[in-house]
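All protein chains of the complex are present and in place, except for one that has been dropped.
Chain lettering (A, B and C) follows the sequence in which the chains are written, and residue indices restart at 1 in each chain.
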Amino acid sequence: MSYEPLVTEFLGVTLKNPVLAASGTVGFGREYETLASLSKLGGICSKGLTLNGSLGNDGPRIYETPAGLLNSIGLENPGVGRFIKEELPFMRSLGCAVIANLGGHSEIEYIKGASLLNDAEIDILELNISCPNILDGGMAFGIDPKSAADITKKVKAKSRHPLLVKLTPNAPDLIAVAAACEEAGADGLSLVNTFLGMAIDTKLRKPVFNNVYAGLSGPAIFPIALRMVHEVCKAVSIPVAGIGGIAAKEDALSFLMAGASVVQIGSMTFAAPDTMAKLVDELYDYCKLNALENIRQIVGIL
Amino acid sequence: MSYEPLVTEFLGVTLKNPVLAASGTVGFGREYETLASLSKLGGICSKGLTLNGSLGNDGPRIYETPAGLLNSIGLENPGVGRFIKEELPFMRSLGCAVIANLGGHSEIEYIKGASLLNDAEIDILELNISCPNILDGGMAFGIDPKSAADITKKVKAKSRHPLLVKLTPNAPDLIAVAAACEEAGADGLSLVNTFLGMAIDTKLRKPVFNNVYAGLSGPAIFPIALRMVHEVCKAVSIPVAGIGGIAAKEDALSFLMAGASVVQIGSMTFAAPDTMAKLVDELYDYCKLNALENIRQIVGIL
Amino acid sequence: MAVISENIEIAKGIFKMCLSGAPLGEAGQFLMLKQPDSLDPFLARPLSYCNIDKNSGTVTLVYQTIGKGTKAFSKLKQGSLMQAVGPCGRGFPLVSGNAVLIGGGIGTAPLLLLAHALRESQPERHIKVHLGFREEAYLIKEFGQYADEVSVDIGGIITDAADFSQAAAYYACGPEPMLKAAALKAEKAGAELYISLEKNMACGVGACFGCTCKTKGGNKRICKDGPVFNALEVHDVL
Partner (left out) sequence: MAVISENIEIAKGIFKMCLSGAPLGEAGQFLMLKQPDSLDPFLARPLSYCNIDKNSGTVTLVYQTIGKGTKAFSKLKQGSLMQAVGPCGRGFPLVSGNAVLIGGGIGTAPLLLLAHALRESQPERHIKVHLGFREEAYLIKEFGQYADEVSVDIGGIITDAADFSQAAAYYACGPEPMLKAAALKAEKAGAELYISLEKNMACGVGACFGCTCKTKGGNKRICKDGPVFNALEVHDVL
């Protein structure tokens, strides 16, 4: 048998490797297919979907910051129905796991979206209760343990897919939210989504973003995200996808050692589209060099 | 009369300008006196003091991160008594405002420290209830609105100096903490102290820091710190010192426009010791160019 | 990875960079450029093809130093590596017949390759170029290679000089107020005008929805569905 140290079971799905593309950073796969060698990855997360789609936010949406960026996309997406018809077939053709990221403004929207996705051949449903860029819903569901548990339970009841709940680092008590989601039936957790941040146009003397605040991502947040993943992994026993500022092999290894079963790479793909594919190769070499039978041997080793 | 657009009243103290050196980043002034032209500044904050002094933490204390650093100094300091005798006279000689930053492990230690500082000619007392690097006390006091208010009230009752309370961004409900401190008698608030972060030595497969977590500072945190200062300034009516990742003029202007009356510069001094002095000149030029009578005209202009 | 074969200042604050090994593209398309191995600046910067030498495979970019990214570019020496993702976006359609090109400031850069391509695709057509600069003109000689007429204006309003009643197609690139003025004049005259838009970008390839703009045909990603649009389509958003 061949040496396949990166193969990872995650929420009952067999992934080629633990390297996933984070939601919102590779769209639905088309544009980065070749540039980022998407078919080499363990999986890709779709752009955040909402039941009926959305045109997203007005005004500036991207603002660079030191070693990161603020975004205020506001979940621009074609809606769950068109996603299934127009985008999913292509995503499936990539040959890696497909994770649908589902956002929403209300409970009913989440539940209907999840139900609609039961018709679709996706591998995992990632419940985005952590988007800071829509004014109602989104992050509001993930801030509070009770509301996070509530929506998790309701979506879990309706969905036939393994449920990954994506948490926000802006939650006052992240560990309580994580524990509540586990308790409510989440099959896994992914974290972190973006940190609430701000930028000011000092010439115009007003906020850069129409929503005033926006979401911070990129290497800048890595040390905080790593701490949060470490805390959550110690508090729950379901698998965790570690996200936040991963730029290179050391960062991915850090998340795995802190307890994450897989990692998702987001912003760094913008800066260097080959980041994820390179990471897959480097993790393979790492396993070989360290005589690991499987990468899972270092998960949570701290 | 000469044009002095940067002169700033802060907690009843007249500062030459709103640019202060943040606690822990210029020691007690000696080492950076010339390199950072300290006497040009509005003021400098001492290294965090504890009643009886401390040798600080064992193991690595500094770890570079993207556009920032993690530190785990652990309040190494000579103690309040020796500070007053050995360090304060030099600090006073610089000709800028002197702010004593006071940490502690227990209520009684804070109160005794503050009382002892009544004998000292300092301009402002900065109550550090936000240090993430000591295991008992420190940040624990600043996490919760009730305990923050409690210690603020008690120190305020004992101290003859204007009281600036330094808040931690790791508080689950920062705005509640800020409001509680205002209510409890704080004359001003300074924020942010460092964000709890983590680093892993993947070769050794263990955390870099003996305390596992450490404090993140530097330009990386700027967008989050700015958002927090903006939130707090809207919630309280006492003056705020804006801190976190300031690297250049635009950053300082952003904090002022978000509502901070003064700014403190920390980590960037390590990267470029002339940052603060340059900032003073640039703010002066900014006022002139924009025909501002005083820099306070842009404070909270958003 | 592309290699910088030349990087020199051709006017105050205006640099010309030549790259070998960069992906080739069409007039109006662009590259997302970044110094490898540095997180500061973090994002790649979009720069349009200014000219392409197909024989040697050399790409020429002309850029103005604005902030952190372009200033860092200007300091790179010959032989340095450059990450170049592209060709990005959709370029200018080469409408047959006479053409008028209107460039303002650094917006002249992509028009050079356009003049080049228009000339090659239809050698006998008439190409007129209006270039406007704030202080100092550049690339004038280069436009002379491809265009029949090159008129240069310094400090004035360039769209005033252009006559929208003569050519088969008009092309404009430059600051937004200029594009707006051109779009108004073109619409009045019933002329076909293509303009190139700009917006902050993260991915530059259409994946992040960071550069969306509203058009008559719904949301469009400037980096992928543009940056070149028929002026009628985006008139309202200018």
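In the analysis below, a contact is a pair of C-beta atoms (placed from the backbone, for glycine too) under 8 Å apart; a residue touches a chain by one contact, two chains touch by 3 or more.
These numbers come from a predicted model, not from an experiment.
> With touch defined as in the header, list the contact partners of the absent chain among those displayed.
Within the full complex, the chain not displayed touches A, B, C.
> For the chain that's not shown, point to the residue among A:P66, A:P132 or A:G259 touching it.
A:P66
> One chain isn't shown here. Among B:N17, B:N71 or B:S159, which residue touches it?
Of the listed residues, the one touching the omitted chain is B:N71.
> Who touches the missing chain here, B:K16, B:K47 or B:K156?
Hidden-chain contact among the options goes to B:K47.
> Quick one: say which of B:T8, B:T25, B:N101 or B:N128 touches the chain that got left out.
Per the contact definition at the top, the residue touching the missing chain is B:T25.
> Please give every residue of chain A in contact with the chain that is not shown.
With respect to the unshown chain, the touching residues of chain A are 66-67.
> For chain C, enumerate the residues touching the unshown chain of the complex.
Output for chain C: 37-40, 68, 71-72, 75, 77, 80.
> For review purposes, identify every residue of chain B that touches the missing chain, sorted by number.
Residues of chain B in contact with the hidden chain: 24-27, 30-32, 35, 47, 55-56, 60-69, 71, 73, 76, 218-219, 247, 267, 269-273.
Operating definition for what follows: only the chains that are shown with their structure count from here on.
> Note down the smallest number of touching-chain steps it takes to go from chain A to chain B.
Step count on the best path from chain A to chain B: 1.
> Looking at every pair of chains, which has the largest contact count?
A-B
> Just curious, how far off is chain C from chain A if you go by their C-alpha centres, in Å?
35
> Taking each chain's centre as the mean of its CA atoms, how far is chain B from chain C in angstrom?
47
> What residues in chain A touch two or more of the other chains?
65-68, 218-219, 247
> Give me the residues of chain C that touch two or more other chains.
In chain C, residues 39-40 touch at least two other chains, as defined above.
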